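Attaching a single structure in structure tokens format; questions to follow.
What you see is the complex with one protein chain gone and the rest in place.
The letters A, B, C, D, E, F and G name the chains in turn, as written, and every chain counts its residues from 1.
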Amino acid sequence: MTDDLATYAHLDRDRTRRRGYPEAVYCAHKTAEQVAGIAAALRDSADGVTLFTRAGDEHARAILATLPGAFHDPAAGLLAWPPRPPRPTGERVVVVAAGTSDLPVAREAALTAQYLGRTTDLIVDVGVAGLHRILGHVDTLRRARAVVVVAGMDGALPGVVAGLIAAPVIAVPTSVGYGAAFEGLAALLTMLNACAPGVAVVNIDNGYGAGHLAAQITAP
Amino acid sequence: MTDDLATYAHLDRDRTRRRGYPEAVYCAHKTAEQVAGIAAALRDSADGVTLFTRAGDEHARAILATLPGAFHDPAAGLLAWPPRPPRPTGERVVVVAAGTSDLPVAREAALTAQYLGRTTDLIVDVGVAGLHRILGHVDTLRRARAVVVVAGMDGALPGVVAGLIAAPVIAVPTSVGYGAAFEGLAALLTMLNACAPGVAVVNIDNGYGAGHLAAQITAP
Amino acid sequence: MTDDLATYAHLDRDRTRRRGYPEAVYCAHKTAEQVAGIAAALRDSADGVTLFTRAGDEHARAILATLPGAFHDPAAGLLAWPPRPPRPTGERVVVVAAGTSDLPVAREAALTAQYLGRTTDLIVDVGVAGLHRILGHVDTLRRARAVVVVAGMDGALPGVVAGLIAAPVIAVPTSVGYGAAFEGLAALLTMLNACAPGVAVVNIDNGYGAGHLAAQITAP
Amino acid sequence: MTDDLATYAHLDRDRTRRRGYPEAVYCAHKTAEQVAGIAAALRDSADGVTLFTRAGDEHARAILATLPGAFHDPAAGLLAWPPRPPRPTGERVVVVAAGTSDLPVAREAALTAQYLGRTTDLIVDVGVAGLHRILGHVDTLRRARAVVVVAGMDGALPGVVAGLIAAPVIAVPTSVGYGAAFEGLAALLTMLNACAPGVAVVNIDNGYGAGHLAAQITAP
Amino acid sequence: MTDDLATYAHLDRDRTRRRGYPEAVYCAHKTAEQVAGIAAALRDSADGVTLFTRAGDEHARAILATLPGAFHDPAAGLLAWPPRPPRPTGERVVVVAAGTSDLPVAREAALTAQYLGRTTDLIVDVGVAGLHRILGHVDTLRRARAVVVVAGMDGALPGVVAGLIAAPVIAVPTSVGYGAAFEGLAALLTMLNACAPGVAVVNIDNGYGAGHLAAQITAP
Amino acid sequence: MTDDLATYAHLDRDRTRRRGYPEAVYCAHKTAEQVAGIAAALRDSADGVTLFTRAGDEHARAILATLPGAFHDPAAGLLAWPPRPPRPTGERVVVVAAGTSDLPVAREAALTAQYLGRTTDLIVDVGVAGLHRILGHVDTLRRARAVVVVAGMDGALPGVVAGLIAAPVIAVPTSVGYGAAFEGLAALLTMLNACAPGVAVVNIDNGYGAGHLAAQITAP
Amino acid sequence: MTDDLATYAHLDRDRTRRRGYPEAVYCAHKTAEQVAGIAAALRDSADGVTLFTRAGDEHARAILATLPGAFHDPAAGLLAWPPRPPRPTGERVVVVAAGTSDLPVAREAALTAQYLGRTTDLIVDVGVAGLHRILGHVDTLRRARAVVVVAGMDGALPGVVAGLIAAPVIAVPTSVGYGAAFEGLAALLTMLNACAPGVAVVNIDNGYGAGHLAAQITAP
Partner (left out) sequence: MTDDLATYAHLDRDRTRRRGYPEAVYCAHKTAEQVAGIAAALRDSADGVTLFTRAGDEHARAILATLPGAFHDPAAGLLAWPPRPPRPTGERVVVVAAGTSDLPVAREAALTAQYLGRTTDLIVDVGVAGLHRILGHVDTLRRARAVVVVAGMDGALPGVVAGLIAAPVIAVPTSVGYGAAFEGLAALLTMLNACAPGVAVVNIDNGYGAGHLAAQITAP
């Protein structure tokens, strides 16, 4: 494969005009060389912030070599260029992680919303096994215009949160759990069947998608 | 097929000795004639109460013709002979139905526990979309030595109940719901992945099994 | 079962205070008697509009007997009381149906948003097999603050719509199709994996949930 | 991520008061640093024994560095602090492993029940392919107030055990097997469909959950 | 569609020469007219007995009109022409039904083996919930050269039988059960994972296939 | 719903220009009124033949009332207007049905190819259980430029055919079978995994799609 | 874990008496120490040959250290002690591998039958994509009293073989393939739905089970 960008990528440079947000680069199934080539092509684009998602160590090294000083959160597998998020506009996003183990995905969501221009809060480890924890945060939750709830295992938290507030809930199932959690399938089904209306679901572990949607809902 | 019992059934008449509870008759895949034949064979057995589960209209008619005056709850598909439950012993069972639609299964559970000798309470329509409802019953829940929680759709209630009490929770997923509820599969997976320990699960819509287990746990 | 409401339902009368929208009544797994009992209890409630969802013919008759003059859309299985939607506030919702067959679910979504107080548009039969159809509606789509896209079979339309606009897309898979459509599962998975960010998914055939979420996103 | 506990964990310190048993720490999807931070926070808690479940080698090292002398069973992936189980109360728990390969999960169950205050027996390698083996243990089984049965592959043992005794059976499917065992799914389904009533099921490989439930059932 | 046989069927008249047994007619997805046409074509064939499997009422009427006096077992959905089974040769087949509900499939297996020329015994309702029942039949089981075991729900019986005898076991899962029995899938998986070697499995409810295979194994 | 076409359908009148073949009308999830409305709108269109697929009795009656004299094959659920297929052009299509039960789907495929302008042959009941049957048709198969193979149950025939000829094979799984056929899923998977290259698969029971594709491959 | 055998294994020393064949040792989920302990316990048993199945490198080393000179086939993961198979009795077993890739499982089957006392033939790489290959072996196939057919991907070969011969066919699906082969699930379903009667199926990759069953069928 040559290193000529056109042989492997056709960037959607029109996306900010159409949608208000630029294309992000999904790294997971690309080679480090491809990601570096895309990073180089985007370096001088004036089209707002570019996010690199699901970047492994090798991807990150290649991106940082091309865009020195880029923001990098290794746990979330996220890089951003330019490294500084825009000044926040619109309304507030709150991101909730049911357990400690859901934190990487929750951070991916919160950082995405932040880099797309929103103010975000992060609440951690407030799963339904100890209800008083989430109940202690109802005031914060009610200050949000959109709430992202990230949960693995039984995935029960988004429905409980939705039942407490007026704002829309974006539910993110995670692959946290084992056995009949089936890599996030159990949580996904739970969320799709949440008894409280006002819950919509994104792909398993898709913090990026949740943060993007929250930014759209809360846009000015 | 002849109507000679031995050609189609081999009753487990030893079960009460081994287990303390007699065999129940599962009607769903049997003909009305077979069920009537079994009912006749059990008529004069002194082996405690016999339950007929998952009985449709035709089954019920055949049983009532053989055992006039038998107890019959059509919604739960349950018959019992002799019709009167034994005087209660052991500790208290509480059965909780998340929604109105889960009531037939919840009644099957409560009646089973009652006919196996327990005192039972039934709490209805207290799903997690309106948390204050289940929170208003914590005192009743804490008086039980075993709690059966019946829920369809997201199946989130058993984990929430387990997080509030010391007693074991028997979770019963129901086939209530549509789409990605997959006839109770979603609720089943949720319950198997409940974050709060102390939850065990029986088959979808298996109120009989849950009531039986609750009776065993609370036996004197 | 007695006809005493408390034996089968515990209405969440607090929901409008907590969430801004009252509880809807899911009819599908309830008896007509139960639904009528709930309708009677809600008759004189001043708590905004009550929706009855997934109502079959028998449910509808029982509700209309209790609430004469209630609004009824048989195709969508929806009833509303009082029959007149509130005067619209907030921003505009657009509902898109990929095919003629998706219309009942799309109508459920549009009517729900309307009864929760929004202005809604409905665009029908613009699936991706003839792209010029949806492309001819881009201006209408861009006037919405939230777009609901309803599709069965391949479920490809929501991702295509999301790629064209700035507003959030709520995707509703339908059970339209056959064979490997697996009653909506194929469309559901497509939507969860939409390449364009900005898509969140509700349960298969869940027009109510989509309309509710759209109303929340576009609330004043 | 900083090492400040509040950024990643919100311990449920109220759990012993509510439930009688403290929260366990699920290690599998946490970093060693997070687990060590939680271990440090719990060190001086007077709230009974803390269990660390599904701990890999790195987790174990981090915990032992923080809590020197903690109990550690590497096969079961379990640590306990303080290292000595409480003096037993309540009734007896018997744990049965169908095969040698199910031993790690069976040990997790037995140790959990022991650390939550029960006397436990462990019976190993008595699967249904050689029935005389389990039949030779009926007396021991009948001395228990709760029996945990751990089995992979066909998962047939719990139903057979339940048919022999009066006590409740907690069935634990394991991921032992290959091919159509589907990582424990086959055993799980078998157990949910056990013909003998009196069987409830926990998640695949969830020895912790089974031991916890057994402790609750047999509590004084 | 015309009634000319060649437009819808191409009978495998060579099968007895190649295999020793003639082709059977699977009725389930054929029209009554097609089945009658095939019956007429086979009427005068000298090629041993023809079996018609999975025949509904309409199929049976059409076959009996064409082949008056044909053998018909409505429960098993089986017809045979000529009506009298051949004089038995080879070794003995024993068919075991775990429950009363499995009887139609067990009869289909036993009748098939009989019409293909074997002596068969049928043992009914000896599931593992009451082990003494199957243990009381070990002598009969040991007299067989092939044993067919038919079971629904947990499907545990074939593995238990295989552990007791030297002969091969053909396991037939049935669709008896509900919920997580998934129309026989649970029993199928159990049987594929039977811990005792010597078990092979046929399709769910496939009594015909099991009886055929048993006849082949026990052929002279 | 009004009977104004625009409220429920947006016909893709441009399709023949873009693709060479007009849009067909999928009837299965539409009301008879909607189908009749579409039929009326297409009556005077000069855009070649219109096919109505998956039409039930009610649909057929409504179409025939609107388009008297339309072609109708009830077994295949297919109608065509105008009733006479175009004069054939292009190369030959051969359609093969593995069993008699697969005939309705095979006819749907053959008729579709014919109405889109091709010469078609139909070979029936030549499944792999009697290999000599398909081997006897190799010459006919080799005369085709595209072969459609329709099979249920094990779905093995398309791979066998592909191994014998140079032309592409379009495989159509059918829902014929029971138990682990899972409504055509087994056949679908078999076909996707065919060892002989040169097989592509369409949806279960999708005779229309297969016939359409065959017409495209063999177009002049 | 101590190295005392009774803490981890309860050998079924009675099995040869009951079944005619001794228990084999499944190594896959056991530690090398456990396998070595079992090997030592069986060293001096006079109970015929012991097979060790699914042995990895570490298992093999531990067994060979305990039983020097044991037979070892690394590709099949099989060891046998004593190393020499018994003198053959009974009738002939033929094992067929559809592709080269299925050879390890086919060898496991053939060696198992051989160590249980049968004469076996092995035919390799005769899949249905080139039918002349299997057709060239019909004479050998007809000399067998039991045929084992091992196939991955589409799993079509067993049904084709069964259609050609009178002997029973034991089908072994393998995990060979990719994508929609789903680790052998596609082949498994194909085989369960084989159109030719006379096919029974064992677990995916279960060469041991197939060889055992073949030995039972062909026993003297």
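What we mean here is this: contacts are C-beta pairs under 8 Å (C-beta built on N, C-alpha and C of every residue); 3 or more make two chains touch, one makes a residue touch a chain.
None of these values were measured; they are calculated from a predicted model.
A.B. asks: For the full complex, which residue in C:I123, C:A146 or C:V160 touches the chain that was left out?
C.D. replies: Selected residue, touching the omitted chain: C:V160.
A.B. asks: If I consider the whole complex, including the chain that's not displayed, which of F:A24, F:A39, F:V93 or F:V160 touches that chain?
C.D. replies: Spelled out, the listed residue whose C-beta touches the missing chain is F:A24.
A.B. asks: Looking at C:L51, C:A181 or C:I204, which makes contact with the chain not pictured?
C.D. replies: Touching the chain that is not displayed is residue C:A181.
A.B. asks: Can you list where chain A touches the absent chain?
C.D. replies: 1, 6-12, 14-15, 23, 26, 28-30, 34, 38, 54, 173, 175, 183-185, 188, 203-206
A.B. asks: List the residues of chain G that touch the chain left out of this view.
C.D. replies: On the chain G side, contact with the omitted chain comes from 75, 99-101, 103, 124-126, 129-130, 132-133, 152, 176, 178-181.
A.B. asks: Can you list, in ascending order, the chain C residues touching the missing chain?
C.D. replies: Chain C touches the chain not shown through residues 98-99, 127-131, 135, 153-156, 159-160, 162-164, 177, 179-182, 185-187, 189-196.
One rule holds for everything that comes next: only the chains that are shown with their structure count from here on.
A.B. asks: Going chain by chain, each one touching the next, work out the least steps from chain C to chain D.
C.D. replies: 2
A.B. asks: For the two copies chain B and chain A, is the contact made of the same residues on each side, with over half of the numbers shared, or of different residues?
C.D. replies: Since more than half of the residue numbers are used by both chains, the interface counts as same.
A.B. asks: Which rotation angle, from 0 to 180°, best lines up the CA atoms of chain A with chain F, given as a multiple of 5?
C.D. replies: 180
A.B. asks: Need the CA-centroid distance for the pair chain C / chain G, whole Å please.
C.D. replies: Inter-chain centre distance comes to 56 Å.
A.B. asks: Roughly how far is chain B from chain F, going centre to centre by Cα mean, in whole Å?
C.D. replies: 49
A.B. asks: Multi-chain contacts only, two chains or more: what residues does chain E have there?
C.D. replies: Within chain E, the residues that touch at least two other chains are 99, 129-130, 163-164, 179-181, 185, 188, 192-193, 203-204.
A.B. asks: Line, ring, star, complete or other: which one describes how these chains touch?
C.D. replies: Shape of the chain contacts: other, as it matches none of the listed patterns.
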